[in-house]
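Not every chain of the complex is shown here; the ones you see sit where they belong.
Each chain carries a letter (A, B and C) given by its place in the written order, and its residues are counted from 1.
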Amino acid sequence: AQDSYDIALISKGFQHQFWQAVKAGADKAAAEFGATVTFEGPESESQVDRQMDMLAAALSRNPDAIGFAALDSQAAVPLLQQAKDAGIPIIAFDSGVDSDIPLSTATTDNVAAAALAADKMAELIGGEGKVAVVAHDQTSRTGIDRVDGFVNRIKEAYPNIEVVSVQYGGGDQLQSTEITKSILLANPDLKGIFGANEGSAIGVANGKQELGSQIVVIGFDSGAAQKGMITSGVMNGAITQNPVGIGYETVKAAIGALKGETLPPIIDTGFYYYDASNMNDPEIAAVLYD
Amino acid sequence: MTDTAAPAAQKSGPRISGAFHRLLAFSGLIALVVAFSLASPNFMQTQNILAILQATSVNGVLAIAATLVIITGGIDLSVGTLMTFCAVIAGVILTYLGLPMPLGIIGAILAGAASGLISGTVIAKLKVPPFIATLGMMLILKGLSLVISGTRPIYFNDTPGFNQIALGSVVGQIIPAVPVPNGVMILFAVALIASFILGKTALGRYTFALGSNEEAVRLSGVNVDRWKIGVYALAGGIVGVAGVLIASRLNSAQPALGQGYELDAIAAVVIGGTSLSGGRGTVLGTLIGALIISVLANGLRILSVAQEWQTVVTGCIIILAVYADILRRRTL
Amino acid sequence: MAGHSAPASPGDAPAPLVEMTDIDKSFPGVRALSKARFELRPGEVHALMGENGAGKSTLMKILSGVYTRDAGSVLLDGQPVEITSPREAQALGVGIIHQELALMRDLTAAQNIFIGREPRRFGILDEGQLNRDAAAIFASMNLKLEPTVKVETLTIAKQQMVEIAKALSYRSRVLIMDEPTAALNDAEIAELFTIINRLKAEGVGVVYISHKMDEIKRISDRVTIMRDGEYVGTVPAADTPIETIISMMVGRTLSNEALVIPNTTDAPVALEVKGLNRGREIRDVSFAVKKGEILGFAGLMGAGRTEVARAIFGADRRESGEIWVHGKRVGIASPKDAVEAGIGYLSEDRKHFGLATGLDVRNNIALASLDRFTGLGGVLDEASMQREAVGYIKQLAIKTPGDTQEARLLSGGNQQKVVIAKWLLRDCDILIFDEPTRGIDVGAKSEIYKLLNALAAEGKAIIVISSELPEVLRLSHRIAVMCEGRLTGMLPGGASQEEIMRLATQRQSSVAESATQRRTA
């Protein structure tokens, strides 16, 4: 009904490259379909109530549609109900909401993605030995899913591989570097480490470099640093989601909803394993971001 | 020597009545509200005002707890993680043990008071500086919350009505036009009680006295340690209320939440005119400080300011608001 | 004195209230007390005398539970007691007015007085009762003070009165007063003595510490003298000449030489103040000081002398007024400007405005002159700082284990000397000394008088603000008298006390004025 739709995206984070890539995708769709989007997220993925305040403020602004990446699948339900009552369509992204209010969810299957990382790790270390995980967050959905996905896959499929340590560095590169160094020094026979998000992965690769270690490093997400590390061989490979696609699909779905289209309940934006050999394939290059 | 009743009227500068003076303290807040109202028609809607108040409730309660401690000349860095700890305790009582709701609430408040008692004892008896004692408690409580909850949120789905503690509106049932959430009423209630304690009870008197000159209080024969521990315990109990509020609002106890909240709470206290060196401060000021923070965050969001610029503007306005308050006091 | 004054003769002495024997007390680096002794009878005023740092305050802090002794015994009513906290001292009926004011600045006068003993109703503080009780005590002291005024807004003298009121409110059997009159003027001292006599009549034992010799004679029954932490002797006050007491204190006799007034009439003017104004505190104050002259400032408490000094020094704002130094008009907006113009100001409140208590003695002395010790790249010349500091420690006989002792650990009088040394080292042409001998013992006092004379002889212009008339009279070439913010007269050095008091009380009496006048004590 309008020339330009006003869409508010409330994400789980803001400064991290992953969320900036989601924002980039959202901006792209906004430009394409004629909408203005705002993009906001709390400081850290534990600040569930801050996200509620952002959602409440977004509601007060009375936008045409809202995109929402829930930090906690339940906490937002009352506010989402309020949005629904006001006739504002909601699209979930990144991870789902325990409710049928969102018309659609654009997401990655993090458990499966981390399981793929486990498979690649097993392959690269020859199916046996000790590995460790440096993750970003002990309680957030993505943190739990990726650690569980990786650890469970190793347990189920690779009896000769042992996960000796799972530690959390808050996604802070420096802290993840220090953690990695401690793990390496405590376990001289370690074969590999999985870094469960961008900051963790870079921290792991930094730690490996600083100690001159030869372990296998599997990362998660992309960004210029990770891509550079994969090219130079410090990191063996990484799983990437399609954050640009997530942002793009979220806005596209929101506009579809505003136009009265029917939406699929899940828009699986997919994940991919990339390494030096396939980084430049057009299909992979398209989902990587700087 | 002539008239003893009117001395206050003989100030050299222009005279301003007490009520007007108190009103001026709100000036920073009012300026913000007016500015945002002019900038966006969405700002001054009932729903948005309620959203702002709701957003203030948890930080406001934490800031009131911090106010008490700061007036003694101390500091409490543990308010954020203690809040979470109390929420987790409520979760254990209600969800894991399945006990009735009032027990969960009382348990959370008692857990807060117990933690405050420990901090206070470490500070008063072992003479550990408040910064270190509460930093240590902050870390201990953060870890314990994760341990007790098994590093996952505890939901209150089995305690129907729990989320009404913060989200329901008793006021709205009576006056449907202003459905002020209970959480906000609880904030006001806590503020009233804390004001009363500060102004009218011995505990409040010693709170100011300790921050003013602890040695003098000791030389006056007062059992300084006991009262100091009392203040920390009371502050802990108030944090327990914040724990119930946030748990109710999220209908869950989120064990990882809390760190960083102490800074917002302390900021509200200091913006509200309470001095970090102790001896002076008001609950009303703290409420205003907490509101300034919430209004700023909400208003900038409503105006769709890009998030990185929101941060910059918030920083500038916090400095300006405090500077304006300093100018106001100077000209009085 | 009341009719039934306590007997002071040794023959029929009542049983002592307090007996302290062989008290030892050491602090790191300092032996404060060594076999100190003290005895107090009911209904007597017992003066405790000694030089700065002799251990008077320390001995009384032991009696009042602030410090614990290393050795010795304390008997109360003949019973051995262990007083380990102020609380226990209070319970045993021992009250104290500390030398360093120990008030809670953010609380009101009434709240300060009754801290720890607030009247309550149903657990709630009864503020009305509190203020009425405080008002009653003030009335009994003849003190005009609003119970609800915040202590930090009071002058030092008023704060001292609050401390006294607080000590009285405990109704102790033993009341220790550690230099209660250091900040008071004559009228208030007289009021305090009336109170002391009343207490005496009630059988209270009063320990009275002061460096003001005349007071000792006026109020005390017996005098105990201490030197270097040791007991020297106890003498009846009435029949012991002051000279004897002094020589017991310092271990030698002091010459009480008179002021040599050099001829300064034709000397050039060093400092001239024209039309200084601020609100009701300073009203149109103009005066001049010549090189080599000591100008005394007399007046009652609250006359505005401190205000004038601070306004000249740039510590407080002025509404109007010009300041001329050596015939040139100078703009002074801050103490820094004043010091650069060659003006130094010694504050009357050393704890808040004089001493950096956390720094050591050396750095406190050097504080106003650090630029002089700063060499290439901002590096300080510690060696010459130490040389200067040690020089002043010797010159002023500052009692300290060394120049690196933290200033806060010095006795009150020695702290005052440190602040004086700071301004001597700075070597300003114009020095304003506000109550320079507050808390300083007789020996040191005469040293400081000599020093001021010497400085004047060197050609410095000196302003001395003092609430002790004898001091003003002894030191000054001319005397300025203030009342209610106004300069009411300028008298020659030899003026009579009556003349000064007349000017000091020369209030504005026009009906129009008095209607808007500020209350003054």
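Please note the rule applied: contacts are C-beta pairs under 8 Å (C-beta built on N, C-alpha and C of every residue); 3 or more make two chains touch, one makes a residue touch a chain.
What you see is a predicted model, and the numbers here were worked out from it, not measured in a lab.
Whole-complex stoichiometry, in terms of the displayed chain labels, is A x1, B x2, C x1.
One rule holds in what follows: only the chains that are shown with their structure count from here on.
Once CA atoms are averaged chain by chain and compared with the all-protein CA average, the nearest chain turns out to be B. Averaging C-alpha coordinates per chain places the centre of subunit A 71 Å away from that of subunit C. Averaged Cα coordinates give subunit B a centre that lies 43 Å from the centre of subunit C. Note for the complex: subunit B touches subunit A at residues 40, 42-43, 45, 47-48, 51, 54-55, 58, 146, 151-153, 155, 157, 163, 167, 246, 249-252, 254-260, 294, 297-298, 301-302, 304, 306-307. Interface residues of subunit B facing subunit C in the complex, by the touch rule stated above, are 1-4, 7, 10, 12, 200-202, 204-206, 208-209, 211-213, 215-223, 279-280. Of all residues in subunit C, only 66, 85-87, 89-90, 96, 98, 102-107, 111, 115-116, 118, 120, 123-125, 127, 144, 146, 166, 278-280, 514-520 touch subunit B in the complex they form.
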